[in-house]
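I am attaching a structure below and will ask some questions about it afterwards.
A single protein chain has been omitted from the complex, and every remaining protein chain is retained in its original position.
What follows is chain A.
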Amino acid sequence: MTRSTTWALAASAAAFALTLSACGGSAAAPGTDTTAGGDAAPSGPIRIGIKYDQPGLGLQEGTNFTGFDVEVATYVAGELGYPEDQIEFIQAPSPQRETMLEGDQVDLIFATYSITDTRKERISFAGPYFIAGQDLLVRADDTSITGPETLTGKRLCSVAGSTPAENVKKEHPDVELIEYDTYSLCVSALDSGAVDALTTDNVILAGYAAQPQWEGKFRVVGNPFSTERYGVGVPKGETERCEAVNAALEKMIEDGAWQTALDETVGRSGFEPDDRNPPSVDEDCA
């Protein structure tokens, strides 16, 4: 092997390594520089799983995170003794949430995480901190759609493999369901007229409707037809921490911080939660 090919090989290997580390960097970086000032907190930062791509709930904007889930997570972490600089946010995509808790990659998950019995077999839930319901998002000038029973002959969009999509498939098989891999694509298709409605939890729909580029273009129908209780994911068996989270959530609802957080995030689209909110924090941490 000549000298120049050796160098070329080394260079390409280095480039490859750089690419790899760039991919992993977003999740790992924030935690590494907190060791110096960590004497106040109980051993290192708290790792919280959130959504990075859910406007109004959990959204990464540059190095900041915004949304209702983020606000609740920050408040709860504060009550557990972790100030803001001791929180490490980690992306928790829906299909990986249980696995991340089981594998000790995160301590808590606040990510529009519906409490279900199947999930409770693998993890524990604190909460609920919000009661959402499946609803429809339509173009602002469309008055023909008032609920799922008016969808016959219409085109409905949702995310492939999501609970709302499966509910529609089961209960309204005559509706043409288009399934993309993100809701933002559905919103774009709704805007261009290719689909007539978009379905998922009302609070998530409100988050999209509140985005600056869509302001005034869409409205949430306001006729929720399911109950999704958003809880905090806790690794199974950590009852003490789970109960502390419950206490923090109760305090947050009581002292008004919950309402403020809601108004400043998804509330900006004009969305008002139904009367099931604020919920009573009644999960037993089993």
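Simple rule for what comes next: a contact is a pair of C-beta atoms (placed from the backbone, for glycine too) under 8 Å apart; a residue touches a chain by one contact, two chains touch by 3 or more; residues count from 1.
Methods note: contacts and distances are computed from a predicted model.
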Which of "ABC transporter permease subunit", "Tryptophan synthase beta chain", "Oxidoreductase" or "RNA polymerase sigma-70 factor (ECF subfamily)" matches, in UniProt, the chain that is not displayed: "ABC transporter permease subunit"
Residue among A:Thr163, A:Asn223, A:Thr260 or A:Asn277 that touches the chain left out of view: A:Thr163
Listed residues A:Arg155, A:Lys217 or A:Arg276, member touching the removed chain: A:Arg155
Residues from chain A at the interface with the omitted partner, ascending: 94-95, 98-99, 118-119, 121-122, 155, 160-163, 165-166, 176-181, 185, 188-189, 192, 194-195
